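This structure is in structure tokens; I'll ask about it shortly.
Omission of a single protein chain aside, the complex is shown with its protein chains in their original locations.
Here is chain A:
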Amino acid sequence: MTASAAFGILLSNKPESCGVVDFLDELEKDVPALRRYARALTRNIDRADDLVQDTLERAIARRGLFRPRGPLRPWLFTILTNLHRNSRRSDRRRGEAVDVATVELATPAPQPGHLALAELARAIETLPLDQKEALLLVTLEGLAYSEAAAILQIPTGTLMSRLGRARATLRQLTGAEAQPHLRTVK
């Protein structure tokens, strides 16, 4: 038996410590996506990163009990979505005003492309939260319908109708009307 094989056996005898390291590495890979989703939800860097930190801390604290068998990402998005809803609820109870300055996009560059993007960002802001969540999870994060529906704890049909309404609203608000000759049926 070679030394490296012996080392491998030694390592495999300690699945716990290896599992922890794997878990943290996996978390680390998901942090950019979590930040992006949180930023799109809150439109505020600090609040978004606070949300991500809370999500990571909760995931670390619960890894033994609730960690799913499959990939971590949907589980992490579920935690973040729920934390965000809770914080919005308590904000509303406290009657906290939303900081208008931080809601605005940070880069209002003069190019027409950027203007369109800023317009789109403002349009997304007007969406109800449940539509916004569905839109961001599917479009921005590229999750499958089944995953997104599980995260939001709704049937796939509900998810699709929220997506459809969100996208139609955005097209209206950004001036790209649906083509009149195509009749869409709900």
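The rule we apply is simple: a residue touches a chain if its C-beta (ideal position, glycine included) is under 8 Å from a C-beta of that chain, and two chains touch if they have at least 3 such contacts; residues count from 1.
In the analysis below, contacts and distances are computed from a predicted model.
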Absent chain [UniProt protein name; select from "Cell division ATP-binding protein FtsE", "Anti-sigma factor", "MoaD/ThiS family protein" or "Thiosulfate oxidation carrier complex protein SoxZ"]: "Anti-sigma factor"
Touching residues (missing chain, whole complex) on chain A: 20, 24, 27-28, 31-33, 35-36, 39-40, 48-49, 52-53, 56-57, 60-61, 116-117, 120-121, 124, 135-136, 138-140, 144-145, 157, 160-161, 163-164, 167-168, 170-171, 174, 176, 178-179, 181-186
